[in-house]
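A single protein chain has been omitted from the complex, and every remaining protein chain is retained in its original position.
Going by the order they are written in, the chains are A, B and C; count residues from 1 in each one.
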Amino acid sequence: MTKPLRIGMVGYGFMGRAHSNAYNRIGNFFPELGYRPVLQAACARDREKLARFASTWGYADIETDWRKLVARPDIDVVDICVPNNLHKDIALAAAANGKMILCEKPLAMSVAEGEAMVEAVERAGVPTMVWYNYRRLPSVSLAKQLVDEGRIGRPYHYRARFLQDWTISSDLPQGGAALWRLDVNAAGSGVTGDLLAHNIDTAMWLNGPIVKVMAETETFVKQRLHQETGKVEPVGIDDACIFICRFQNGSMGVFESTRYARGHKALKTFELNGADGSVMFDLHEPEYLDFFEYRSKESGQKVPSHTAGWRRIHVTNGEHPYMSHWWVPGLVIGYEHSFVHAVADFIQGLETGKPAQPDFRNALETQKVCEAVLRSARSGRWEETGVAL
Amino acid sequence: MTKPLRIGMVGYGFMGRAHSNAYNRIGNFFPELGYRPVLQAACARDREKLARFASTWGYADIETDWRKLVARPDIDVVDICVPNNLHKDIALAAAANGKMILCEKPLAMSVAEGEAMVEAVERAGVPTMVWYNYRRLPSVSLAKQLVDEGRIGRPYHYRARFLQDWTISSDLPQGGAALWRLDVNAAGSGVTGDLLAHNIDTAMWLNGPIVKVMAETETFVKQRLHQETGKVEPVGIDDACIFICRFQNGSMGVFESTRYARGHKALKTFELNGADGSVMFDLHEPEYLDFFEYRSKESGQKVPSHTAGWRRIHVTNGEHPYMSHWWVPGLVIGYEHSFVHAVADFIQGLETGKPAQPDFRNALETQKVCEAVLRSARSGRWEETGVAL
Amino acid sequence: MTKPLRIGMVGYGFMGRAHSNAYNRIGNFFPELGYRPVLQAACARDREKLARFASTWGYADIETDWRKLVARPDIDVVDICVPNNLHKDIALAAAANGKMILCEKPLAMSVAEGEAMVEAVERAGVPTMVWYNYRRLPSVSLAKQLVDEGRIGRPYHYRARFLQDWTISSDLPQGGAALWRLDVNAAGSGVTGDLLAHNIDTAMWLNGPIVKVMAETETFVKQRLHQETGKVEPVGIDDACIFICRFQNGSMGVFESTRYARGHKALKTFELNGADGSVMFDLHEPEYLDFFEYRSKESGQKVPSHTAGWRRIHVTNGEHPYMSHWWVPGLVIGYEHSFVHAVADFIQGLETGKPAQPDFRNALETQKVCEAVLRSARSGRWEETGVAL
Partner (left out) sequence: MTKPLRIGMVGYGFMGRAHSNAYNRIGNFFPELGYRPVLQAACARDREKLARFASTWGYADIETDWRKLVARPDIDVVDICVPNNLHKDIALAAAANGKMILCEKPLAMSVAEGEAMVEAVERAGVPTMVWYNYRRLPSVSLAKQLVDEGRIGRPYHYRARFLQDWTISSDLPQGGAALWRLDVNAAGSGVTGDLLAHNIDTAMWLNGPIVKVMAETETFVKQRLHQETGKVEPVGIDDACIFICRFQNGSMGVFESTRYARGHKALKTFELNGADGSVMFDLHEPEYLDFFEYRSKESGQKVPSHTAGWRRIHVTNGEHPYMSHWWVPGLVIGYEHSFVHAVADFIQGLETGKPAQPDFRNALETQKVCEAVLRSARSGRWEETGVAL
């Protein structure tokens, strides 16, 4: 009864693993879905490493040229897991071949590239999704649910961080398969595209469009050995980025990201404060959503002052988003599950005709904010984002 | 308008400081009360140290013989802050002189002593209080309020700990002014009377009488240099004590105390689980009470599963017990304030004729549990407490 | 190169899912191992449900009689995931057929049964393992590593809890596929075998043999509708159990488990206090291990008092147990991964000839403690465990 969804994977890095795992688990944990991913072919230039990857994950075939992959008739979905500077060309070719496209984030190197991609896929009429996986952690999805249920009320403040500490050493090189994120030619930007893009996607999902931004960036280590050229080269990416912003709904935002926050590995946090309640999330403890209820939705009354407090919701009940597919209350799932949920939602979008988000068009809005952030960091002024959600 | 409440302090140690501070602050923070403590005289054997103590805290006079102090006509209240083996004699003499008595915990060396003390003060008709100060931390008082409001429902479990780590070194001596708590002749017992007595007092206040106990104790360091004899002497106190118990209401209890829990300085905790809710307290973070609401008192309904979670109530609102006397929401008070509240409540008891608790009779019940615990540790069997609250 | 390890699964419940998932993921996350699990056949009485289970998880075949399953020549490993009252017979038959056996915990209904099982498998010379999966959470394994590195020093205290709240309602029935854990005939005991057994296994792994125990149990709901008989029947299991114990190394222990602790879903915790350091774990936040270092292993010196504190180790680095197989620092894994690690370790045991623990013999020791606990709860006295690790 289930139809195959034949995946053509481009790339075999960290995201290649995360996505392949997601495909492999759909059948076990979402058996009710009408499509079942099939690992049809994986593609990369390094044949030896690729073969090992394909064998580990169970890909039936391999390709070393993505142009061949995207043209194969036995592929339904092209999954783009390569550095950002390759997204556009692959996406355009895949669209031209009528393939569905799942693309790693950020969508593109620039808004211009992103617009070309949106145009191409909309012209081709192919379903798309960009892997902003964090929306699909149960606790993040629960935050969205609480907002939609009206438990937060008029929003005043949104704040988000993504703090890491892995690039402090100046001995760390740039470039190559493992460190392309430090090479501006491959990545387009540093923490803005790599980390803040996630935060911006979540923020606009929860709190609506960001209309203007004022940013500051820094590159603490000015040059690093480049693994491809073998020379010490200037570092072109932003090591850190902070921006203030305004949402269309009038609330204020502040975002910060860095790879120089000693002690934080992947501290992705957000908080939304409204007149009736607040929510807070921290990726280091993803099983929790912290919720402060000022006015009870159930009673319509203010919670008695002496009993009010931040609730640590342990997001592991069957009533919580996605959790009925997993274990029992109290038993946590982890990072990788957000990708499984993304695939499940993408499939559900195919079944229902209501596409999972963010698709390319939606992800383009995040790209606009990223670009305005970098523009503002250069201009030293407020910049409009032009977001049109 | 305010009447003086002339204090005769016996002792000048840690508790002597804590109580003196409490007396000194009533006028500033509870100016509405009808009595104002006056530091009339302090008493101890070491005249030099006593004089320094009296000067620091503002005692008008000193005495080196407690028998003289308790007989002075210018004393209204005798405050007993000396080692446990002196409580009974001083209390009996104070009662015979018609003095109100504030006695440090535990009440006595034994139930027999405690019964003599209760009989004496009741015969004399003098107001009394035992300094189980932790009841009067705002968060602990809030727990009592939540219980009284019916937010916990049928109780199933009570658990409490008091963990410290300051006696692990076998180089630490016993006895003398600073370390009498390690000398069984002065203290009567170890952690049972010193630490668990606090937990038992809180427990029976919140959850009713403990009717039977089963205990195990240990003395990890078998002998220590005695500071008074100058010789290495056997250690007679319990370094650690664990007991299981039953409350009259059918709930189960488990208590643990030790001075060998590396990393814990004064980790006094309790937790009560009921059918409708639970509360949890931790002395290391006394500004919080953790509360899990299963059934809302306001709506009578179960809290929606997806929004339920342990609430960290930051007990600093004006609506919280005692807090309207201090600062503003968010600003915390500390350990010493529990003693200020005790004095305030004792005074309010004098004004209203409804004595503050625990008085000697009430504290005797805690003594019974302590004694049953030590008896059980010796017998290896369940022991009845005989508590009659 | 990898050899197949053909699994015969008996049962399709919660554990059937958890184990099947573990088998399916070995190839992806532990590709270096020499054996690869193959889901050969699943077995249960209800053919329809079994077929659905087998299809979801990818079992090649089904059986409705476990006697047939254990005799199949195409099965290498029999995995016992059925109620406790069936463990012994299946294990004996599997052993007689020379199969390796992976058995859900607790090993058996009684020590006598367990001894028969140990004898059978040792006679047959088949590799075994009991699924005490929690040892293999990275943070729990890290605790073991810290102990083995000598960072804890002389142990004084061990405490553990496993608190749940899912059986408070007296409307919940007992018996049947979903609720056999409440039926004493199927489960043997309540929280003692279901929850405390986990805690005991972890405790003896970290802190050595438990030599005597003193316990108290309670059944709060005395009768429940039985789903198989259709009648209201007495409840024979323990709803709650508390025990005090002594370890062979002289440290004191206290354990508590219940299904009536409102607000706790699966709060499995443990803490070990030693002279040089302490560790603490909480299953609700399994990505953390809390560690207090009093004496630094590196310097041999006491950590300066003003910098000492409980460390929240976020157990997600490549240097942490098992974590190099997963994602990158900061990104958490979950409950199910402990089972994957168990399979990986079992396979590694096959490869190295050093069997993964706990095998049947080791798990029998946990059974002895459980039995002594229940015996003590009946006798009201201390009971020896007879553990011989």
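Convention: a contact is a pair of C-beta atoms (placed from the backbone, for glycine too) under 8 Å apart; a residue touches a chain by one contact, two chains touch by 3 or more.
Model, not experiment: these values are computed from the prediction.
Chemist: If I consider the whole complex, including the chain that's not displayed, which of A:Leu172, A:Ile244 or A:Val328 touches that chain?
Modeler: A:Ile244
Chemist: Out of B:His284, B:Lys302 or B:Arg378, which residue would touch the omitted chain in the full complex?
Modeler: Answer from the full complex: B:His284 touches the omitted chain.
Chemist: For the chain left out of this view, which of B:Arg6, B:Arg246, B:His314 or B:His341 touches it?
Modeler: Counting the whole complex, the residue in contact with the absent chain is B:His314.
Chemist: Where the complex has a chain not shown, which of C:Arg36, C:Arg311 or C:Arg381 is the residue touching it?
Modeler: C:Arg311
Chemist: Specify the residue from the set A:Gly27, A:Pro83, A:Gly274 or A:Pro321 that touches the hidden chain.
Modeler: Counting the whole complex, the residue in contact with the absent chain is A:Gly274.
Chemist: For the chain that got dropped from the picture, name the residues of subunit C it touches.
Modeler: The list for subunit C reads 142, 145-146, 151, 290-291, 293, 296, 298-299, 301, 303-314, 317, 319-320.
Chemist: So that we can see where the missing chain sits, which residues of subunit B does it touch?
Modeler: Subunit B touches the missing chain through residues 14, 18, 20-21, 24-25, 27-28, 31, 55-58, 164, 166, 264-267, 283-287, 314, 316-317, 326-337.
Chemist: I need the residue numbers on subunit A that touch the omitted chain, in ascending order.
Modeler: With respect to the unshown chain, the touching residues of subunit A are 156-157, 159, 163, 165, 168, 214-216, 218, 220, 240, 242-244, 246, 252, 254, 256, 258, 260-264, 273-278, 292, 294, 310, 380-382.
Criterion: only the chains that are shown with their structure count from here on.
Chemist: Based on mean C-alpha positions, I'd like to know which chain lies farthest from subunit C.
Modeler: B
Chemist: Could you name the chain whose Cα mean is nearest to the mean of all protein Cα atoms here?
Modeler: C
Chemist: Between subunit A and subunit B, how many degrees of rotation does a Cα superposition need? Round to steps of 5.
Modeler: Fitting subunit A to subunit B on C-alpha atoms yields 180 degrees.
Chemist: Distance-wise, how many Å sit between the C-alpha centres of subunit B and subunit C, to the nearest whole number?
Modeler: 41
Chemist: Give, as an integer number of Å, the spacing between the C-alpha centres of subunit B and subunit A.
Modeler: Whole-Å distance between the two chain centres: 54.
Chemist: I'd like the Å distance between the centres of subunit A and subunit C, where a centre is the mean of that chain's Cα atoms.
Modeler: For subunit A versus subunit C, the centre distance works out to 36 Å.
Chemist: What residues in subunit A touch two or more of the other chains?
Modeler: 314, 317
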